[in-house]
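Removed: one protein chain of the complex. Kept in place: all other protein chains.
Coming up: chain A.
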Amino acid sequence: MIEISNLTKKYGELVAVNDVSLTIKQGETLGLVGESGSGKSTLARLILKLIEPDSGRIDYQGIGNIRRECQIVFQDPQNSLNPRIRVGEAIAEPIVIHRLLPKSAINDRVAALLEMVKLPIVYAKRFPHELSGGERQRVGIARALASEAKFLILDEPVSALDVFIQVEVLKLLKELKARLGLTYLFIAHDLSVIGYLSDRIAVMKEGRLIELGDKKAVLISPREEYTRKLLAASPRF
C-alpha cells in the first residue's frame, strides 16, 4: 500500500530519518519501535506529507487523497484535540473539509462514528476537557475514521493512558481494523504493546531501520543486539 524508498530527512546536523526503505502492505499492522528520538515520529510525518523529505520517495498505491485516506492518531489525546471545539464538531471536521456528506447527514455520521468507538452519542455536545484521557483518545480515533481513511498511523496511541485503559483502546483498534479493513502503522517505544497488534515489526535506531521481520521472529529471536535490549527493557506480556 505504501512503499518507502531511501527516505532521508535532516534537521540541521541531525539526521532524523536516514535512508529508510520500507513497505507497508495492504491490511497489515506494521509495528514500529525505537527509543524516543529514533526517528519514528518523523517517519510518520513524512508518510503523511506533513513534512517534506530531503531525499528518497514514497509511493502510495490505492490512495488518492492522502489528507483524506491517510490519518493519524496522536499520542497525547489531551493536546491533539482543540480545547475550544466540541467533540462532535471535531469529528465532523474532516467530513466538512473534504465535503464528503451533505450537511443534513453529518450528525448521523458523527453519531455512527461515536458508536463505532463506543462512546455515548451525547458526548458530541461536550468539550474535550470534560472527557477522560481514554475517552479523548477514542474521539481522536473517531476523527481519524471520519473521512473513511484506509491507512492509519497510530503514533504511540496508548502510551499516555493507564494500563487498564490501554488494553481497552488496543482492543478497540484491533476490532476496528477487522471491521473496516484498515491498514495500520503502529508506533511505540514499548515492544509489549506492539506485540498485541502487529503482524510485522520494524525497529529503528538513530534514524536507521535496523531490523524488520515477522512479529514472532523479531520478538523471539531478534537478530540485532539493540532489539534484544529493547525486549529486555519491556514488561513481559
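In this section, contacts are C-beta pairs under 8 Å (C-beta built on N, C-alpha and C of every residue); 3 or more make two chains touch, one makes a residue touch a chain; residues count from 1.
The rule is simple: contacts and distances are computed from a predicted model.
Chemist: Among "L-lactate dehydrogenase FeS subunit LldE", "Circadian clock protein kinase KaiC", "Peptide ABC transporter permease" or "Cell shape-determining protein MreC", find the name that the UniProt record gives to the complex chain excluded from display.
Modeler: Options "L-lactate dehydrogenase FeS subunit LldE", "Circadian clock protein kinase KaiC", "Peptide ABC transporter permease" or "Cell shape-determining protein MreC" considered; the missing chain's recorded name is "Peptide ABC transporter permease".
Chemist: Of the residues listed, A:53, A:94, A:207 or A:222, which one is in contact with the missing chain?
Modeler: Checking the options A:53, A:94, A:207 or A:222, the one contacting the hidden chain is A:94.
Chemist: Any idea which of A:80, A:166, A:183 or A:198 touches the chain not displayed?
Modeler: With A:80, A:166, A:183 or A:198 as choices, the missing chain is touched by A:80.
Chemist: Check each of A:40, A:68 or A:215 against the chain that is not shown and name the one that touches it.
Modeler: A:68
Chemist: By the contact definition given up top, give the residues of chain A that touch the hidden chain.
Modeler: 48, 50, 65, 67-68, 71-72, 74, 76, 79-85, 93-94, 97-98, 129, 140, 143, 146-147
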